[in-house]
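Just one protein chain is left out here, and the rest sit where they should.
After this line comes chain A, so read on.
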Amino acid sequence: MNEQLIQTITKLVVEKLKSNEVSQPSAGTADVQIKLHSKQATGALTELPPPENPNGKVTFHQTTSAKPEKKSAVHPQPAEKTISKQEEFIEELKKKTPSRIGVGRAGSRPKTNTWLQFRLDHAAAVDAVYGEVPDKILHQLDLFQVQTRVKDKEEYIRRPDLGRKLSDEAKELIKKRCAFSPSVQIVTSNGLSAKAIEENLEDVYLSLVQSLGNLGIETGTPFYVDKGRVALMDEIGDVLQPDVVVMLIGERPGLVSAESLSAYLCYQPRIGTIEADRMVVSNIHKGGIPPVEAGAYLGTLIQKILKYEASGVSLVKKEG
């Protein structure tokens, strides 16, 4: 079946469910907002309070031969007040996490709303991996594009090692077009989320460039790598010999956000650089660190890396 169609239908169903609820006076649950979920899930899903006398009321039967105990008079009697207290408490907890907590259940399964929302977020995550970065963005930011040794998305996922190497043409191209041995080399790549680049790259990049400009730090010629992996910066470091590489790359999408961007930084990455010398600022997206603020922060972080001539664990050690 057509993926697009499935998504459209799912969306329709979710919206339908929602519009039903709006017309229903559902006391107290109206302002549950799921803020961080991917954009497709438009707005808040609300939950129906259980009806007074549910038709399909579930009853439990004793299946063993033991005599069913007489219904004792001891009912759990949570007073009106304690229920609302509990609900309030759950609301408090919900505010503190984007995770799907306190969503209720129907029997042993999630409720339809929750399930559809989950499917939708999962679909968004898959789309982010298989999506492409629009050329317009690269054009606007004046980034030229190179390839890794990966042929297509399937190979990209199966062979991480190939995503860590530049194609021969790419090597030639960056040698030709990029300034040699700059203080800072900015590299961008879609990585596992094209959506992350589409949504956040412009803001992070412009803010980062401004920040470095303010600090008087010279930058090289930035470019974009299609289907790159983080450790690709080692080979780029070998070819261009910069002091610091900062790589803005789409994160593996999750169910909270499919458009989260990470900035990986390393002081003098070269082939053979160990992972402990890399550092990362992650979770850059609308619901996480605002992209513009992240760019501003990265500038001062790079300044620190240059000052201590170290990154990652080495930087922490040197900083003392």
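Observations on the model:
Just so it is clear, a contact is a pair of C-beta atoms (placed from the backbone, for glycine too) under 8 Å apart; a residue touches a chain by one contact, two chains touch by 3 or more; residues count from 1.
The working rule: contacts and distances are computed from a predicted model.
Per UniProt, the protein behind the absent chain is "Ethanolamine utilization protein"; the candidates were "Electron transfer flavoprotein subunit beta", "Extracellular solute-binding protein family 1", "Ethanolamine utilization protein" or "Hydrogenase". Across A:217, A:292 or A:306, the residue that sits in touch with the chain not pictured is A:292. For the chain left out of this panel, the touching residue among A:211, A:257, A:273 or A:311 is A:211. Touch with the hidden chain on the side of chain A covers residues 85, 88-89, 92, 202-203, 206-207, 210-211, 213-214, 262, 279-283, 286, 289-297, 299-300, 316, 319-320.
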